[in-house]
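Note that one protein chain is taken out, while the other chains of the complex remain in position.
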Amino acid sequence: MAAMTRPIERLHALGLELPSAPAALASYVPSCLVPIGADRALLFIAGQVPISDGVLMTGRCRVPEDVERGRQAARRCALNILAQIEAAVGLDNVIQVAQVNGWVLSGDDFRDQPQVMDACSNLLVEVLGEAGRHTRTALGTSSLPRGVTCEVNATVVVRVPA
Amino acid sequence: MAAMTRPIERLHALGLELPSAPAALASYVPSCLVPIGADRALLFIAGQVPISDGVLMTGRCRVPEDVERGRQAARRCALNILAQIEAAVGLDNVIQVAQVNGWVLSGDDFRDQPQVMDACSNLLVEVLGEAGRHTRTALGTSSLPRGVTCEVNATVVVRVPA
Partner (left out) sequence: MAAMTRPIERLHALGLELPSAPAALASYVPSCLVPIGADRALLFIAGQVPISDGVLMTGRCRVPEDVERGRQAARRCALNILAQIEAAVGLDNVIQVAQVNGWVLSGDDFRDQPQVMDACSNLLVEVLGEAGRHTRTALGTSSLPRGVTCEVNATVVVRVPA
């Protein structure tokens, strides 16, 4: 791995391709860049859902056995976050993922949201290295848009031209 | 519309009046201004609920037919966000709405949170123009303070005096 320093190479080494960045479907935008001085900016990323080739991953996590299905959805959200970063400023310009908030569609008794969200967190670190390590809030909720299994937003510190 | 460049004029053209900014009711404040250099600041806005002339809009969205009622509440949240911006720095000083997070009080099977939140997003754009276009996370939840139909917070980039 030592010679592979670019995020896109790490992604490929994981057998993954970067999807095209999902479009925002309403009066909003997929990301927003806010300069904070010293050639840096905060990149706010809209809530990403687990969409893969146009198909949404749906269904509630009710029991511990549902964790693995949840993890696949959370990993897909991470991939779409990476796609949004690439589309906005390029993955090579990530300084640090500052914040990740993830909501898992859950039955009332489901308590394993952290295990689900770990799949999202892990992919960010696998692809971005230490720059992918972030503060996180893992939450459950009873309903999500179109019944998706999870939804994740993020705030990322990035390099921008002076 | 070309001649109406001020947000308050656009608001009036929509037949709307800016309400007074709802007070925060506890040990918190309705907004917080954080300078980020170059005469700009992040304005954090507390979660706004659909209160209109002191009356809360309450009730859960359960079926698609409830979308319209949800939209009225979401639009009211947007109006209160605009009121908070006006009270803090003035609507004319908005550079960009960076982030909007909205929670819709939902039945377990309600999946149309984006359609509800579009009413909030649309009003921000109608009043602020391109500066109102934001990243968004639309979420469902099973319970909200005092049973309100939705709750929305926002982070806005604004101009501040040097």
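By written order: A and B. Residues from 1 in each chain.
The definition used in the following text is that a contact is a pair of C-beta atoms (placed from the backbone, for glycine too) under 8 Å apart; a residue touches a chain by one contact, two chains touch by 3 or more.
Quantities reported herein were computed from a predicted structural model and do not represent experimental measurements.
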| item | value |
| --- | --- |
| Option touching the unshown chain, where B:74, B:94, B:144 or B:157 are the choices | B:144 |
| Contact with the hidden chain (one of A:11, A:51, A:100 or A:148) | A:100 |
| Options A:66, A:86 or A:118, residue touching the unrepresented chain | A:118 |
| Touching residues on subunit B - with respect to the absent chain | 24-32, 34-37, 42, 44-47, 101, 103, 141-147, 151, 153, 155 |
| Where the unshown chain meets subunit A, residue by residue | 36-38, 40, 42, 96, 98-101, 106-114, 117-118, 121-122, 124-125, 133-142, 155, 157 |
